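Every protein chain of the complex appears in place save one, which is left out.
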Amino acid sequence: MAHVTNPKAEEILDKEFKCLNAGFVRLVDFMGGDESIVQAARVSYGKGTKSVNEDRILLRYLMRHMHTTPFEMVELKFHVKLPIFVARQWIRHRTANVNELSGRYSIMKDEFYVPSADTIKRQSINNKQGRSDEEISPELQQKILSILLQDQQTSYNHYEELLNDNIARELARVNLPLSLYTEWYWKIDLHNLLHFLHLRMDKHAQFEIRIYAETMGEIVKRIAPMAWEAFEDYVFYGERFSKAELKVIADHLDMQKITKEYLEKFNLKGLEAEEFLEKLNKLKK
Amino acid sequence: MAHVTNPKAEEILDKEFKCLNAGFVRLVDFMGGDESIVQAARVSYGKGTKSVNEDRILLRYLMRHMHTTPFEMVELKFHVKLPIFVARQWIRHRTANVNELSGRYSIMKDEFYVPSADTIKRQSINNKQGRSDEEISPELQQKILSILLQDQQTSYNHYEELLNDNIARELARVNLPLSLYTEWYWKIDLHNLLHFLHLRMDKHAQFEIRIYAETMGEIVKRIAPMAWEAFEDYVFYGERFSKAELKVIADHLDMQKITKEYLEKFNLKGLEAEEFLEKLNKLKK
Amino acid sequence: MAHVTNPKAEEILDKEFKCLNAGFVRLVDFMGGDESIVQAARVSYGKGTKSVNEDRILLRYLMRHMHTTPFEMVELKFHVKLPIFVARQWIRHRTANVNELSGRYSIMKDEFYVPSADTIKRQSINNKQGRSDEEISPELQQKILSILLQDQQTSYNHYEELLNDNIARELARVNLPLSLYTEWYWKIDLHNLLHFLHLRMDKHAQFEIRIYAETMGEIVKRIAPMAWEAFEDYVFYGERFSKAELKVIADHLDMQKITKEYLEKFNLKGLEAEEFLEKLNKLKK
Partner (left out) sequence: MAHVTNPKAEEILDKEFKCLNAGFVRLVDFMGGDESIVQAARVSYGKGTKSVNEDRILLRYLMRHMHTTPFEMVELKFHVKLPIFVARQWIRHRTANVNELSGRYSIMKDEFYVPSADTIKRQSINNKQGRSDEEISPELQQKILSILLQDQQTSYNHYEELLNDNIARELARVNLPLSLYTEWYWKIDLHNLLHFLHLRMDKHAQFEIRIYAETMGEIVKRIAPMAWEAFEDYVFYGERFSKAELKVIADHLDMQKITKEYLEKFNLKGLEAEEFLEKLNKLKK
């Protein structure tokens, strides 16, 4: 099992996947994949495993029933370059290991996040934390960009001036803006990474962090393709309904034609189809 | 805010709620309640809070959208007496603080889990990890009970014999059975407790741990009644559907009558109703 | 045990302790104190506790031997206002619960960290991450301050201009500097808080976060005075020596006069004195 070769993942090791104007995500190392999820799950079943003999079915069962611990057996390590305001959202996920560039030790580089003109948007009205979809005028875009660029240059010039006066780095950097790029090594297990991606690939996440999340999603797809597929099917493109919502659905759902045979058309077979019919029958009660 | 009085919770402080034949759950201390969830959430909104002025609406919004961090601001501490096989399932939840009775320091008491006769059941056929619902004969029940009781007595007698020979406690105890009672202090925040209860109040959880989970659920209901209600509505009695399942539902759901006015009958109002209609409309695409 | 009154801690509840030019630490709530540490430790000893009958001795024993779990049974919740560059160091401590003001939801206030003139120092030569102790000229101090103040004002003016153009808050804020104040609720158990304070009250920690750590230290001293005393004696003012260093010490240590009687003068008595003599004797071998 150990060090199983995975050419699709290994061929992207150490490659920088560009994010935003100057950032990147780079897969530094990884341990395990689909087969190590299944392997860890099987230890739970001991002698009793014989009947559960298809990896994909088992892996999907685990994801569907939120048996999350086997997914923790895969580990990924990334090197990421990202603006500080993105880093501040990112670091809220606590179940990960981090080593970040320190502005106390090092001189920060002259690199800032500059949004591309078409991503500069108005405040959304219904989404209190997000942007409107509406386009703004090229004139306004340019005005915003020139304000951003000018302030970034001024603050970096002053940072250099303070360093030239030999002011302590830890103090000289306090006025650098949140758009400054930082870098870190970030290591996380697959279960927690999928949770991170679920929240950060969501349409309510800020555009800038979404770019990073989507890039890492592509990487996961190579390392653990069956886990990724199950994640998309059951979690990312799934939906939760509340007790009251389920009642409404039950009242307006025509279940007559939803039979085991019918479900096969949707690729819902075996235990998965049975579980679905059971969920629907429970609604009707 | 601090030390807000909560008479419904305070009146059960230190009371032992019996679980199984000789176990209990006892609320030792707690910090916060519904109001501290809302308080913590509001710091995120700063100046922008004025419009979100109803605690219950905010709290339900947080639960519905899995904004879980404010629920971490409530803390509960329990004293629990429980059989070791239950303790072994329980301890798998890592985000908690524990101090357990040590069989290296202390002499374990002569107290064992003995199932009540009516909970002795056959192996379930479709649920590989659980019991069948079917009753078994009183004769078989009595046979099982007498085997259990006799082995518990024998093993405890031998434990005492080893202690009388002054064998080290850490060694004398190795043959004590998993049915032996242990005790611990267990402290956890409300978010993680609700996650624990979701898994352990579930019908797939072993009967014995479910008894403890349900008892703690009653305690949570007193400490944070609005959070508990939201947990039941959105999480515990809610249901997740996969991408494929949603397609089937969409094809057989008659949405014509599901209007905002109609939803009010189900107490689905305001933003919650809008979000539901949005989810349904997305299905139809 | 629950809700034991602790007047020395309760009298500071909700009071703002000023930190830096515009920040503060405020104790919002707490659960437990010295007596709950001892209470949790005693569950481990069960029947065997009778001999360990003095709380202070037990608590000091726990701290000395790094039996850390009983200290996790005390919980503290703070409301903190702090510059973002301090928040970025602080958040690296993962074992805590946080709700922070969001610049996506809220309009950030016009409040920035401005160092007092006498804390503006040169880069230290031997401490790569810190400041020199040497004073700098008042002229240079004033130059630095005026650069900082001017950039803070410019960046806030531009932030307001972008908000006036109704640019999304999540974007308008990207050029705000790391000296901007933010706020959060921060909840942590006593063991992890002491670990945080050990690192952040250390002379190698940045001056600005040290101010916050020292303020929280004063608060802990009121909530759990015996734990604080033990922390100072064994951890904060203690010292670790390596294998090689111990050899050197052993070779030059005159142990003849270090007797149990002699140690009493230093308040090293009972088990603690025995353990010390045992450590010293081990060195000499």
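Labels A, B and C are assigned to the chains in the order they are written; within every chain, residues are numbered from 1.
What we mean here is this: a residue touches a chain if its C-beta (ideal position, glycine included) is under 8 Å from a C-beta of that chain, and two chains touch if they have at least 3 such contacts.
As the structure is a prediction and not an experimental result, all values here were calculated from the model.
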item: Residue among C:T5, C:S137 or C:S242 touching the omitted chain; value: C:S242
item: Omitted-chain contact residue, chosen from A:N21, A:N99 or A:T259; value: A:N99
item: Touch criterion as defined above, residue of A:D189, A:E208, A:E245 or A:E272 at the omitted chain; value: A:D189
item: Among B:S36, B:T69 or B:S179, the residue in touch with the chain that has been omitted; value: B:S179
item: Missing-partner contacts on chain A, residue numbers; value: 1-3, 10, 13-14, 27-32, 36, 39-41, 43-48, 69-70, 72-73, 75, 77, 79, 97-102, 105-109, 183-185, 187, 189
item: Where the unshown chain meets chain C, residue by residue; value: 48, 64, 128, 232-234, 237-249, 252-255, 257-258, 262-263, 266-268, 276, 279, 283
item: Missing-chain contacts mapped onto chain B; value: 83-85, 87-88, 91-92, 94-95, 98, 102-105, 113, 115, 119-124, 128-132, 140, 143-144, 147-148, 151-152, 154-155, 158, 161-162, 165-171, 173-179, 206
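Going forward, only the chains that are shown with their structure count from here on.
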item: Chain B and chain C, separation of their C-alpha mean positions in angstrom; value: 34
item: Chain A: positions in contact with at least two other chains; value: 128
